[in-house]
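Sharing a structure, written as structure tokens. Questions coming.
All protein chains of the complex are present and in place, except for one that has been dropped.
All chains are identified by letter, namely A and B, in their written order; residue positions are counted from 1 within each chain.
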Amino acid sequence: MKYLKGLLDQIGIGGARIEMFYMSSAMGGAFAEAVTMMTERVRKLGPNPVSK
Amino acid sequence: MIVAEQKPFEEIKAKIAKANKVLVVGCGTCVTVCFAGGEKEVGILASSLRMATKIDGNPKQIDEVTVQRQCEWEYLDTIKDRIGEYDLVLSLGCGIGVQAIAEHFPEARVVPGLNTSFLGLPVEQGVWEERCAACGNCILDLTGGICPIARCSKSLLNGPCGGSHDGKCEISTPDRVVECAWDLIVKKLMARGELDKLLEIQPAKNWQTSRDGGPRRIAREDLMLAKE
Partner (left out) sequence: MTPHDRFEPQLLAFCCNFCAYAAADLAGASRIQYPPNVRVVLLPCTGKLDVLYALKAFESGADGIMVAG
């Protein structure tokens, strides 16, 4: 993950666009929270610069 | 094996800056095993370069191919039909691979993507160390299988020198500990009861077989094809 974030920073995509989450199969709420958090974060970052 | 390391991303980016069509050529032998220029590294580098150059507003066509061995004409022939389509070839082979491509395809412009480092082996996951200096005149039988040419900082043949402290070479830093090769040799021979081996007077080493004799060449008539 650390290597990948560094690589994405180098490319210019930004390591913040990828994140690792840990949860068990019984944590439906945690999954929803993670998706919400990530959606908000990436919304702030804006579109992927590669797809412009 | 030959151990190499990928050049910094920015340096590679600068090297391909003027080209529009780039072929990234990997090698399936030594540099695959040391995770520097195999099929996977080619894929990661090509994808990264495609995205990075696009973000910089200078998109390029960057294609990938990995040959089994860049240092043999037969394997290079597998890309001979494609190579003409590209205005730059980025080789992820060792220095031999880069030169083989340049020699086999004289029209191609080749740039190296790796720094070829040394002849060595992985001592643990992710760590490689130099083991052979290719001096062309092996003396490992005298030194308990530990090479003082490659592993002693001074390539001494009669060590250890005064720079050896607690088995460590004086070039050691807190980040990088270098074992004293002669300390290793003496301990190994002592354990085997062969320390007296070191008392035998050896004739001066012939360095002509090393780089001192200029570029080296081996020609074996038993293997060469008969001349008509």
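Here is the rule we go by: contacts are C-beta pairs under 8 Å (C-beta built on N, C-alpha and C of every residue); 3 or more make two chains touch, one makes a residue touch a chain.
What you see is a predicted model, and the numbers here were worked out from it, not measured in a lab.
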Residue of B:Q6, B:S48 or B:S164 in touch with the missing chain, whole complex considered: B:S48
Subunit B, residues in touch with the chain not shown (by the definition above): 40, 43-44, 47-48, 50-51
For subunit A, the residues touching the chain missing from this view: 1, 3-4, 7-8, 13, 17-36, 38-39, 41-43, 45-48, 50-51
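Criterion: only the chains that are shown with their structure count from here on.
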Whole-Å separation of chain centres (CA-atom averages), subunit A against subunit B: 37
Residues of subunit B defined as touching subunit A within the complex: 9-10, 44, 48, 51-52, 54-56
Residues of subunit A that touch subunit B when the two form their complex: 7, 10-13, 49-50, 52
